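Encoded as structure tokens, the structure appears first; notes follow it.
Note that this complex is displayed minus one protein chain, with the remaining chains in position.
Chain nomenclature is as follows: A and B, assigned in order of appearance, with residue numbering initiated at 1 for each chain independently.
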Amino acid sequence: MPLMYPLVFAAFLFSAGVYGVLARRNAVMVLMSIELMLNAVNVNLVAFNAYLRDELVSGQVFALFVIAVAAAEVGIGLAIVLLIFRNRETVNIDEVDLLRW
Amino acid sequence: MHPLAQATTQPLPLPEVDWRAIAPELALAVAGVVLLLVVAFWPRAGRGVLAGLTLAGLAAAAALTVWNWDLERVAFEGAVSLDGITRYARAVLLAVGALATLMVAQGDSREGEPDDSPPEVFPLLLFALLGMVLLAAASDLLVVFIALEILSLSLYVMAGETRRLAAQEAAMKYFLLGAFSSAFLLYGIALCYGATGSTNLLEIADATGDPTADGTLLLAGVGLLAVGFLFKVSAVPFHMWTPDVYQGTPTPVAAFMAAATKVAGFAVFLRVFAGALGGLVVSWRPVIAGAAVLTMLVGAALAVVQTDLKRMLAYSSISHAGYLLVGVAAAATVPAGVSASMFYLLTYAFMVMGAFMVVQYVSRLGPPDDDAIGERSSLEDYRGLARRHPWAAGLLAVFMLALTGIPPLSGFWAKYYVFLAGIEAGLTWLVVVAVISSVISAFFYLRVLVVAYLQEPVGDPGAETAPGRTPALGVALGLAGLLTVAIGLAPEALIAAARSAERILG
Partner (left out) sequence: MTTYFQAYGTFAALLVLSIAFVAVAFGANRLLRPNRPTPGKLTTYESGMDPVGTTWSQTQIRYYVFAFLFVIFDVESVFLFPWALVFADIGVAAFWEMVVFIGVLAIGLLYAFKKGVLRWA
């Protein structure tokens, strides 16, 4: 398989994530879009790893670390969103505006 | 045999575990874990005890840093590099951590009314410092990423540690934009890996000099790396999160963020851009210089219109990031750029922490306002501060004048050396913009002093309740003020120490 296919796929996935972060108003959806961006990076890393025939498998190892860190990030992110929801009854990031943007 | 299984038959080269190289980091990690267990198993431990344990952990890490002072090597197969930047950043970060511990220990407490923020903030402080120290030493993009996440994840939680709505909102904004920027940084890392075949900075440095490398892929990767780092150091146009986060988070945490993340962020910025990607300086210098111009001017201009001191300090920290970017832009071709930037980070860390300490002191004056959205930090609260609290006002004057860059305070020398490096690198136009920005910034720093010294206090000063005993904050304020003045009077020794940091990737 040419390297171009996974790279283009990852670029689309990443762009979809960026669009989601910028367009979505629900904090949980923003969180999911960020996950999409991270997974696009994982596709890239694994594709490069296969293409380079890296003997140290740096790309795959990196992808594993990204997966683990992403899980920790989601744990903290959801906890913060829940905290806001319990105090404000909303997770709409446009309504969370006590501080001026 | 399955093709994937075959790949693993070659024995993997195992890195030698160099315990000594990462001894300070290990000390911080162990201290953090121990403190977490103390918090869990001894819920009634006072903040004084926890702060003492935190300081003990920091002292151990500092002792190990001194023990390692002359060590110059690349450890763990090139994943961690011990050189001048590592050593200098470790020293500054541990000192900043100690001051932050004192601020956190004081917290929001008043007479007979202890602070109610959770005790977990102490272990989190240590974990954040671990990430920062590791980030400054990281010599592999994988370690850069992990260290960055260790510090970011700890800071996200610390930002929302109180029940105030503003802090929770700040935590959410910091988290969403931090995670967003991490994704850009990661994408850049992936492209750099694809273009050079390695995540190791030393090998990337070799590969960027190699004309057979894929130029487009590499440049795209460098661009995304720049976006990620500019987000982290809050440079314009990626600065939107900074004012909200600094204003909303509890003041001790905001001070820690402003000082320590800048030190760690710029240390890795220098290592990656001036070190590993130094061969591509022609490509990235215009981008960094452009960001520096925007950052200096926008930061200074927006700080002028602020009415909240914490928010003003946030914009001021943005403009200071701009001056530091001048140092980064110069650093690739002029070694003095590295030492000037490191020296700037040292002085800036203490100035900005001192300024936030005064904010914390003033926010604790007056009756408790637990139902308020945020802490008391409006400029109005500083009216006539000199008459009510002459010591606090005097220290405020020291920090504001130092941030402006008035000689002989430390801020002047910091700017002087960075501008000198910029001129040496042929970036005179950039230095001219920096001087203009400094002049604009003098306006808003001095306005704070006008409010504190020349305006009458609002209301009856006698009705104001005392802030209670402030031993921890008092000590921290004294130390920060002393350092700011002392560095200003004798900068030579510290700039000489910074010069040893000029050789990156030792």
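Points to keep in mind about this one:
To be clear about the criterion, a residue touches a chain if its C-beta (ideal position, glycine included) is under 8 Å from a C-beta of that chain, and two chains touch if they have at least 3 such contacts.
In this text, all values refer to a predicted model and were calculated from it rather than measured experimentally.
The missing chain, though absent from the display, is touched by one residue of A:V28, A:L56 or A:V74; that residue is A:V74. When the omitted chain is restored, the residue from B:L37, B:V66, B:V305 or B:A486 that touches it is B:L37.
Touching the omitted chain from chain A are residues 61, 64, 67-68, 70-72, 74-75, 78-79, 82. Touching residues on chain B toward the chain that is not drawn are 8, 11-12, 14, 33, 36-37, 39-41.
In the analysis below, only the chains that are shown with their structure count from here on.
With centres set at the average Cα position, the gap from chain A to chain B is 25 Å.
Interface residues of chain A facing chain B in the complex, by the touch rule stated above, are 14, 17, 21, 27, 30-31, 34, 37-38, 40-41, 44-45, 47-48, 51-52, 54-59, 61-62, 65-66, 69, 72-73, 76-77, 80-81, 83-84, 87-88, 93, 96, 98-101. Taken in their complex, chain B has these residues touching chain A: 7, 10, 12-13, 141-142, 145-146, 149, 153, 156-157, 160, 165-166, 168-173, 175-176, 179-180, 182-183, 186-187, 189-191, 193-194, 197-199, 240, 243-244, 247-248, 373-374.
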